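Only one protein chain is missing from this complex, and each of the others stays in its spot.
For reference, chains read A and B in written order, and residue numbers begin at 1 within each chain.
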Amino acid sequence: MSTFPSDTKALVIGCGIVGNSLAYHLTDQGWSDVVLIDKGPLPNPGGSTGHASNFIYLVDHSKEMTQLTVESTRQYKEMDVYTECGGIEVARTEERMEELRRRMASAKSWGIEPVSLVTPAEIKELVPYIDETILLGGFYTPGVGVVDSLRAGTIMRERAVEAGALAVFASTEVHGMDVEHGRIRRVHTSRGTIEADTVVIACGVWSPLLARMAGAHIPLTPMVHQMIDVGPVPRFERSTKAIEFPIVRDMDVFMYERQDGVGLEIGSYAHRSILHDPEEIPSLEEAALSPTEFPFTQADFDPQMVDALDLMPEIVGDESVGVKYAINGLISLTPDGMPILGETPEVKGLWSAAAVWVKEGPGVGKSLAEWIVHGESHIDLHSSDVSRFHAHQQTRAHVRARTSEAFPKTYGIIHPAEQWSSDRGIRLSPMYEREQELGAVFYEAAGWERPQWYEANAPLVERYGVQPREAEWDARWWSPIINAEHLAMREHAGIFDLSAFCIFDVKGAGALDALQRSVLAQMDVAVGRVVYTPVLGPRGGFKSDLTIMRLGDEEFRVVTGGAHGMADRKLFSDQLPEDGSATLVDVTTAWTTIGVWGPRARDILSGVTSDDVSHEGFPFGACRTVEIGSQLVLASRISYVGDLGWELYVPIEQGARLWDVLWEAGAPHGLTACGIGVYGTTGRLEKCYRAYAAELESEYTVVEAGMSRPKVKEQDFVGKEAHLRHREEEPAAILCTLTVDDHASASGVKRFPLGREPITLRDGTPLTDRKGRRSYVTSAGAGPSLGKYILLAYLAPEHAVEGSGELAVEYMNERYPVTVAVAGSAPIFDPENARIRR
Amino acid sequence: MRMLVCVKRVPMTGGKIVLTEDAQAIETRHLGFTISPHEECGVEEAVRLVEQHGGESVVLTLGPPEAVEQLRDAMAIGADRAIHLETDVEEWDPQATAAAIVDAIRADEAASGPFDLVFFGNEAADSGNYQVGTRVAYALGRPVATGLRGVAVGDGTVRCEQEAPGGRDVYELPLPAVVTVKEGLNLPRYPSVPGRLRAQRKPVTVSSPSRPPSRLEKLRLVVPEGQGKEATILGHGPDAAPAVVEVLRELGVLS
Partner (left out) sequence: MSVLVFVEHDGGEPTEPALQALTFARGYASGDPVHSLAVGLEPDGLGAYGVGTLHVAEHDVFGSYAPAAVAQAVVELAGRLLPTAVIAAGTDAGNEVMAHVAAKLDLPLAANCVEATPGDPARVTRVRWGGSLLEEAALHAPVKLLTVQPHAVAAIEVPGEGPAVERFAPVLGDADLTVRVVGRTGESAGGVSLSDAKVVVSAGRGAGSPEGFAGVEELAGLLGGAVGCSRAVTMAGWRSHTDQVGQTGTKIAPDLYIACGISGATQHMAGCKGAKAILAINVDRDAPILSSADYAVIGDLHEVVPAISAEIRKARS
């Protein structure tokens, strides 16, 4: 056994599937001085990997998760630890059948094939021990498999050790971490102290404890998931492999069943949410099994026995088949269900690789290694980014509330716009009461309660003749009032509560340079200009898009959407110079923002301020302070909804007053309260304004998104080299605006796609660009001013032909014809931008 | 045949025993519970005997409300019904335990006839007092054989086998009798799912006897000091073999 080193380039803590994979991939990316430790023994240190069900279902509605799973599968196959057995998600209800059709669509959008919908008879052929008479059908993915995750971890670890690049120490417990000047410096372990600039916490359910040692947060909670093993199963005694029959996910009852040698493993997500604290996890000696295998609570499993019996009576009803093993297994759950990856915002050099399941393990290992070594991963990990959390989301109470709410939905049918019901009402804008009085229907973003639409505007539906959506799923979490508000705004003006913006000020002598480095656009603009700019990653893809106001020679205000605001904040903090010549201050809760847009916006504003707000006096893209009554308001003339107007910033305590002033002034002009339904969807879709995490991801280049400027600034910025290259190349895809020609389904009901559906040829053939990316709907929504339904999608150049009638969108397993209305980023509505620039 | 098996709910410990702060009990927060090993075999045996000879098997426990889990476990492998003498957190000493069990047996026998055999574990895994079964036998006026690894019911008798050096001693007792058994009597079956489902519906009679003062009164528990050993690591993997053989030689076991 070698001696424990006193320093290393990278220290990875945790020998589960993630830690092993990451340690290997770091060395594979070229680092030759990596140390991997775990407080438990090898090969099975006693974490969740050790009792994982180890099966891999490929299709997920999330592109990010699917990409990680596909990459993991590739690695598992390369290591020869993947046994393909197929998987069937079965439906007992019609609602579930609809959901399975959605999964078919996601499979097509992400390129997972072959997949098929199967009948009960076909299911019976594949899984003879199932009672198909209780099923309506299934979704069959032949590529599903099981892996030996312990073996895979060992293989990866040993490869790196053999290459001389990795040293591994089991039975090594971390006691403390030292952070100096906001950087990780050293880690104290039971074997000694080790200095490292890069430390990764890959500790599964223990991760929050480790993070806390350094003053960082990894907001996950250990949660129980029950599993039992029954056997010996007479039918399996003839099997030559550990698994010969497809894995069945009985999602309506939140269970799965799979062959495991001569036994049948039955897992359940149906029980009440059983949370544990990381502090409660016993040590290896105290635990009767392993620290993450808690004693089985029979009462919680009782209903599931009945469900399993219903589905597989041949096996589960066999009196000779005994329950041999039963545990409450611990797994990590997060408030939003995504992993927690990346450099922690609190401590530089301290990385999180937590809340990752076996099916994403190797993919995460590789991606995180790329991120650590090269500054960016190939797979866009924005949904998993550890820096995404707002302060309240890191609290134990919030984590517990949301994971408790999420757990029962593990196999649930989740509408894309579905709202959380737990732990609401945390961040209320100063206009909240006004909005309540207007019957606001609040949706939550970043903890803020934001009006999605206002019930008080219901009469507008009839006035504008907005049609409802017939299908319940399409109409869920939506209202025709949104479209009506949109039309009222376009006709008169709308007032918007934009309090959820994340706002940070970057100041100092070094501020300009720091911002130049951070963003694509030229930042050395006149004081009083607003710059809209993408933020790129090193590989030239999108990390964000936002606006920056130059308020002074050394003062800039960055404004970005609340949902990604915290991650954006880290992007800018990371670019601050070491010499302290630029500082970043988060002023999100110092300011509130009210938007006023529409043809009457100037009339309304000029009625409340004597400052010059004429088109010449206050041009588009300018920002300056105006006096509105006794309020000093920072007015910024930009528009995310494509109409004339301003964002108005006041100190947060003055928000209600400003709202009231504008409301009163707006009344004679037909000012209508408009919700985020308009701001986030209808307004921008008509103008082809892209949204980060929809159209803008690291996979797509600035050119493909149609956001190239005529010139590239001289100054260096993150992603410049890549961007210059992209400008030289033919784009592999072009962002287009499509409209739906005919909404009628086979049964005559009008259907409205909600986003992420595949774009195909009329015969259903999926479209793949030369980079291997499928075409799918990045955003979907009504374009009420045009009377059209709009879909944004990236199309390969050969398909990005305006007027082309060869395409369709596949929704709920049916195809609807679409037309390419605009190839490229010109807006479908008011293409000259006359309304904004008047 | 009527069989009664008396079982005790005990924690499943790991590699280390941790006590509660007041040293009155084992800290069981992370531990699962089970029927004490010896009597698990008693349950299996009783179920087998009823499968063979017909009749009814009853399982009984003196324990906290949670002990109903162990009764359900026993019924899941075939016991027909259960008697739960519910206690609070205080421990009952062997005499009190036996007395409460005797009362329950008398009441049940008055209603349904005598038990041909009453099974106990030779000793409970946790308290290890070795005496409850014998006390119950005397109170009922029945013969008792202990530490059995073989039980066979014949015509009005039970043939009992007890481990002894070099073999097994055989006893023959007239029924009704009391037996205390040891693990190894049989290999208990695992419950099936239908068995578990049936167990949920089988009847449990609950009563709450009052606890008399303890005459063997637990004052506190103490975890014995480790021998303070620190194993000498002879090596890692197969390379350690020569060092091992050296030790074998030193210990004189390598002839």
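Quick note on the criterion: a residue touches a chain if its C-beta (ideal position, glycine included) is under 8 Å from a C-beta of that chain, and two chains touch if they have at least 3 such contacts.
Everything numeric here is computed off the predicted structure, so don't read it as measured data.
Student: Any idea which of B:89, B:110 or B:233 touches the chain not displayed?
Tutor: Once the missing chain is taken into account, the touching residue is B:233.
Student: Touching the absent chain in the whole complex: find that residue among B:1, B:26 or B:197.
Tutor: B:26
Student: Using the touch definition up top, pick the residue from B:54, B:128 or B:154 that touches the left-out chain.
Tutor: The missing chain is touched by B:128.
Student: In the full complex, which residues of chain A touch the absent chain?
Tutor: Looking at chain A, the ones touching the missing chain are residues 40-43, 170-171, 284-285, 288.
Student: By the contact definition given up top, give the residues of chain B that touch the hidden chain.
Tutor: Against the missing chain, chain B presents residues 13-17, 26, 37-38, 93-95, 123, 125-131, 133-135, 137-139, 141, 143-147, 150, 161-174, 182-184, 187, 214-224, 226-227, 229-242, 244-245, 247-249, 251-255.
We adopt the following convention: only the chains that are shown with their structure count from here on.
Student: In whole angstrom, how far does the Cα centroid of chain A sit from the Cα centroid of chain B?
Tutor: 53
Student: Provide the residue numbers of chain A that touch chain B in the complex, in ascending order.
Tutor: Residues of chain A touching chain B: 1, 230, 280, 282-288, 294-296, 298, 302, 305-306, 308-309, 316-324.
Student: Could you list, by residue number, the parts of chain B that touch chain A in their complex?
Tutor: Of all residues in chain B, those touching chain A are 12-16, 18, 29-33, 69, 72, 189-197, 200, 236.
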